[in-house]
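Left out: one protein chain. Kept in place: all the others.
Letters are used for the chains, namely A, B and C, taken in the order the chains are written, and counting of residues starts over at 1 for each.
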Amino acid sequence: MKKIALASLLLLAVLPLKAGKIVTDSLYSSILSETVKYNVYLPDGFADSGKTYPVVYLLHGLSGDYTDWVKRGSMKLVADELIGTGEAVPMVIIMPNAGGPDVHNTWNGYFNMPGWNYEDFFFRELLPSAEKKYRCGGSKGLRAIMGLSMGGGGSVVYSQRHPNLFSSCYAMSAWLDNKEGELRRKVDTVDKLYYVRESVIEHSALDFLRDASEETLEEMRSVAWFIDCGDDDFLVKLNMDFHLLMKEKKVHSELRIRNGVHNWEYWHLALRLALPFASRNYSR
Amino acid sequence: MKKIALASLLLLAVLPLKAGKIVTDSLYSSILSETVKYNVYLPDGFADSGKTYPVVYLLHGLSGDYTDWVKRGSMKLVADELIGTGEAVPMVIIMPNAGGPDVHNTWNGYFNMPGWNYEDFFFRELLPSAEKKYRCGGSKGLRAIMGLSMGGGGSVVYSQRHPNLFSSCYAMSAWLDNKEGELRRKVDTVDKLYYVRESVIEHSALDFLRDASEETLEEMRSVAWFIDCGDDDFLVKLNMDFHLLMKEKKVHSELRIRNGVHNWEYWHLALRLALPFASRNYSR
Amino acid sequence: MKKIALASLLLLAVLPLKAGKIVTDSLYSSILSETVKYNVYLPDGFADSGKTYPVVYLLHGLSGDYTDWVKRGSMKLVADELIGTGEAVPMVIIMPNAGGPDVHNTWNGYFNMPGWNYEDFFFRELLPSAEKKYRCGGSKGLRAIMGLSMGGGGSVVYSQRHPNLFSSCYAMSAWLDNKEGELRRKVDTVDKLYYVRESVIEHSALDFLRDASEETLEEMRSVAWFIDCGDDDFLVKLNMDFHLLMKEKKVHSELRIRNGVHNWEYWHLALRLALPFASRNYSR
Partner (left out) sequence: MKKIALASLLLLAVLPLKAGKIVTDSLYSSILSETVKYNVYLPDGFADSGKTYPVVYLLHGLSGDYTDWVKRGSMKLVADELIGTGEAVPMVIIMPNAGGPDVHNTWNGYFNMPGWNYEDFFFRELLPSAEKKYRCGGSKGLRAIMGLSMGGGGSVVYSQRHPNLFSSCYAMSAWLDNKEGELRRKVDTVDKLYYVRESVIEHSALDFLRDASEETLEEMRSVAWFIDCGDDDFLVKLNMDFHLLMKEKKVHSELRIRNGVHNWEYWHLALRLALPFASRNYSR
């Protein structure tokens, strides 16, 4: 008894007064014919407030899964701190599964591929289901997207193709194309890794931008864009090229090249910038 | 075969070119009558260089252990990045065990207590053994200390009592005294938690400073001090009081009150400041 | 002709696309029986928008004047940049005169003194006049205050005494009391410097807080507070004491002790934190 009390006391001393919580949930997808897991961050006070929150979709990278941001990206600590000071607004954060470590035999990717129509799943099943269940989003002004590497590419491409659905897009070390990719040159087996690589070429964020009509560009201008990539990241050139092309097309985007490589130290610090960015761009 | 090659390729793409490595080691202590584990970070190039490196002792907190900084504090990512840019110099980082989660039945603490003379162990056994084995330290100018909470207190008290051994001391959210501690008031069982609390009172960093002779103060002035504590940390008043007392005693110390509480988000970011601080203060 | 064109071209190349402008204005005060100058920052688009903006009062320090923030604090560059990225919202920034370099013969100070009722002037004359003329403020939710040193003290005391008028208060290196002040001990001439010093004692922010009724504290809790002071500032102890007292009284306040002394490098960087803080705390 006493020991339990003491342990609790120790715990209380180190916790912030206002902490959100992580819920693990899942959804059966008719499109993918399987159950897809996701983690959700619910901000402090969620249960009792009854109100609708802004939502951000926070995407993991290739060979990762829905637990990455929680386990490796310290997302709960970051969200608790920034919401605590008001640098981020209270929001629901949804981290859906789109992969796994065995990249040859597990589907990875955010786009439609032969046999894995993830983009359809995301917009037709996950988004409406999760936003209803967790009282969040419901409109462009209350919805943002962000992610790392493959998830950074996913965020950008989703925002390009569905600009009416997202108020902001924050891309970390984003995999924006794969035509000159190191990865591609070495592949000759047609397995699940092959398909995700091909899908990144087909959904090249740079090609989309190059070919975009003025109407499409005008829609893209309604999204707030942020590109963030390490100076020693193997994807840095792609991210620079994308920024310059955005400039040329007069779609405003923030760009940051900070110190770093393609790793969790970079993404952890990126999240500290990304949640405030999304917060500033929700409509009021 | 191919799959292995591909997996390696993926891995290579995301690693920095120069990465240190973590070694887990242990030492039988005659003083403690038990084997004590520790983690060591060896910088890139260590094996082949043959030279002697600076060393920093990086201490965990109450109810933690020697794996904390690696598993929860991202210390390897931080060290690799900062050494990579030159913000920190290549150094050996030693993370000794001084506790465990079952605080009632496991010894926690850096000071001498009845039946657990950890300070003796640290200076007589661990330090000479580890510095010899890992070609590091050997003198004040090549040795630093830092730690969080109980380990922050340990760092400060060790540096007060052995100023001729450390060139710098960086204290994170340091437990510097316990006379008015929240924790103490609730304890009546004489168990191992009791003893560590008493030891923190007996080794109060504030009392030491208040009572220090001018000679002792002069020795303290040969150490570079840095106090870093969150504005919502339950220990923030102790850290402010210590800084003001240092000022009064004319022992220069840096102070930072950043946003935060007593948690790993704070300490992870603190380490990004602490390794460069230690690096600047090694003698050249 | 050509030379003018070229000069313009050079200029255009270095200017941000969206820049606010500084207007110098003045107001005859019946209360002070003199004309008081002030600078105003009007955000990009102000002239044509027709809408009402949030306002912040940005106060200078002892021996300074209304031009300081523009000339020495780089306030225009900071505001343009932060409003440009959305880290700060477009707002009107009013910098009123409350002093001058000849501290013995020129009135300095934000409080009522014998012969210089500045607080009355501020709330009865300046605030209504400027907010009407520059389409800003008009309510607590659209009004903030911040300042340095004597102006930091002014900001805190105004927010304590008029909590229904300000949504947030950001104090930089604030002169919050003067009972133990270095400055006071050396004065024996009853001149204008004498009066401002006495006024800071009479308007001690710490005394106010110590003596505040629960009702007053509850009103203070409706303001967002931020205390920011350098670790080597001669006023750092006062600021720490104030923060601890706020904590004790359960009035939430952010605290930052960054590196630095009582100078413009500190305040310039503080402004980069202060404008976003005010922005987050305007009501929406």
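Throughout what follows, a contact is a pair of C-beta atoms (placed from the backbone, for glycine too) under 8 Å apart; a residue touches a chain by one contact, two chains touch by 3 or more.
Please read these numbers as outputs of a predicted model, since none were measured by experiment.
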Handout entry: Among shown chains, those touching the left-out chain
Key = A, B, C
Problem - Of B:Asp25, B:Asp44 or B:Glu87, the one touching the omitted chain in the full complex - result: B:Glu87
Practice task
May I ask which residue of C:Thr52, C:Ser74 or C:Thr216 touches the chain that does not appear here?
Solution key: C:Ser74
Handout entry: Where the missing chain touches subunit B, by residue
Key = 85-87, 224, 254, 276, 280-281, 284
Handout entry: Absent-chain interface as seen on subunit A, which is shown
Key = 231, 237, 240, 243-244, 254-259
Practice task
Pick out the residues on subunit C that sit against the missing chain.
Solution key: 2-3, 5-6, 9-10, 13-17, 62-63, 74, 77-78, 81, 85, 103-104, 182-183, 186-187, 189, 193, 232, 234, 259-265, 268
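Keep this in mind: only the chains that are shown with their structure count from here on.
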Exercise for the section: Specify the contact topology among the chains shown, as one of line, ring, star, complete or other. Expected result: complete
Problem - Gap in Å, rounded to a whole number, between the CA centres of subunit B and subunit A - result: 35
Problem - Junction residues of subunit A - those touching two or more other chains - result: 85
